[in-house]
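Encoded as structure tokens, here's the structure I'll be asking about.
Note that one protein chain of the assembly has been removed; the remaining protein chains are unaltered in position.
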Amino acid sequence: MKTQLEKSSSKVFYWPIRVYYEDTDCGGIVYHANYVKFFERGRTEFLREFGLSQQELMKQNVAFVVSRMDINFKRAARLDDMLIVSTQITQVKHASFIFYQRIEDDNHKIYCEATVKIASVNPTEMKSQVIPSAILTEIKRVS
Amino acid sequence: MKTQLEKSSSKVFYWPIRVYYEDTDCGGIVYHANYVKFFERGRTEFLREFGLSQQELMKQNVAFVVSRMDINFKRAARLDDMLIVSTQITQVKHASFIFYQRIEDDNHKIYCEATVKIASVNPTEMKSQVIPSAILTEIKRVS
Amino acid sequence: MKTQLEKSSSKVFYWPIRVYYEDTDCGGIVYHANYVKFFERGRTEFLREFGLSQQELMKQNVAFVVSRMDINFKRAARLDDMLIVSTQITQVKHASFIFYQRIEDDNHKIYCEATVKIASVNPTEMKSQVIPSAILTEIKRVS
Partner (left out) sequence: MKTQLEKSSSKVFYWPIRVYYEDTDCGGIVYHANYVKFFERGRTEFLREFGLSQQELMKQNVAFVVSRMDINFKRAARLDDMLIVSTQITQVKHASFIFYQRIEDDNHKIYCEATVKIASVNPTEMKSQVIPSAILTEIKRVS
């Protein structure tokens, strides 16, 4: 899975993240696993912005899980930094889709970027399942 | 709720905790909220040691939630430190019980201590409910 | 340390918190240690709002650490909930001060409340030290 080029035509959603003590480690910088949390906040707010509530999806017996992440750590963020997560959908398939996400600051310096594959699964058995067509249409609308 | 004196008669359970990067913050020390996680690991292992599985309790429609914590932060732990959580039950009532817990190192230096009130609730409604008598007997056995 | 009554005269600062997946546990509710993180975000934003940067304090060789927390867990928050942390200083002494904090929703339902004692320490030795008078004046100004 190669890093996706930013698609100029797709909807990009921006979400601000402030770095708190909880996010840092004794190296003085943001602990690497916490960027993974930041990316998830970005995807959640992306879906909320475009009207796709994860709790609603659960009621329709569809769950989306992260099945793959390629993460590139490029620069170290620090306490009090104000970061921006950008999120867009770059590819949609029958049972999965791909987000390209980036964490930057106000000066467009990139701290971290990731390609995130989301798989549609049955919530009880966690087995891959085709995305219901109504939801697939919604995902294509925002990609 | 006063800090409980250590009861000499009760069962005390010890559980080791290694401090990793994930536990520290940019002040160079363990982030204070993470002691709360360490205490929970200690209580979980205490219950496991004495045969009280939380998943088993769930099946009997009993959930235990933390309803109160008084925490005393006394000394700062650091990366790679080897800590020991001690856990004991100091009081048992009809719908709640109290743990006294301490985090120390090998030299009996105390880093953090806490009194933790656990309430018995109905898992679906999260309302207080009397602890079933069979489970109450078990809790009294290990206190 | 008793729970402080809300002081009507002091400055109260409100900060919104959205509940994400990372904040919840398999009980379906916010994991109790994460309220401790939420409280810390509230205090950090309180200090930022009133012009007291923790990084600035560090440069003046003053560090503030949490030395005591009394936490009352009253209601379970869930995924996607929008919470509000209220923060105020209720007491100021020579080497410590006390925050009273509350986590509520839009309908003033209280989820969690805490009394948090902050101690002034020397950052290198972590020993208690008197708060420098200029900073003490600032803290009294916002309490």
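For reference, chains read A, B and C in written order, and residue numbers begin at 1 within each chain.
In this text, a contact is a pair of C-beta atoms (placed from the backbone, for glycine too) under 8 Å apart; a residue touches a chain by one contact, two chains touch by 3 or more.
Note that the structure is a prediction, hence the values are computed from the model and not measured.
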Against the hidden chain, chain B presents residues 20-22, 37, 40-41, 44, 48, 53-55, 79-80
Note that chain A touches the absent chain at residues 1, 27, 29, 32-34, 36-37, 40, 63, 65-76, 123, 126
Across the whole complex, the chain not displayed is touched by chain C residues 21-22, 24-29, 31, 33, 78-79
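Operating definition for what follows: only the chains that are shown with their structure count from here on.
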Here the gap between chain B and chain C, centre to centre from mean Cα coordinates and rounded to Å, is 23
Chain A and chain C have mean C-alpha positions lying a whole-number Å distance apart equal to 30
Multi-chain touching residues of chain B, meaning two or more other chains, are 27, 29, 33
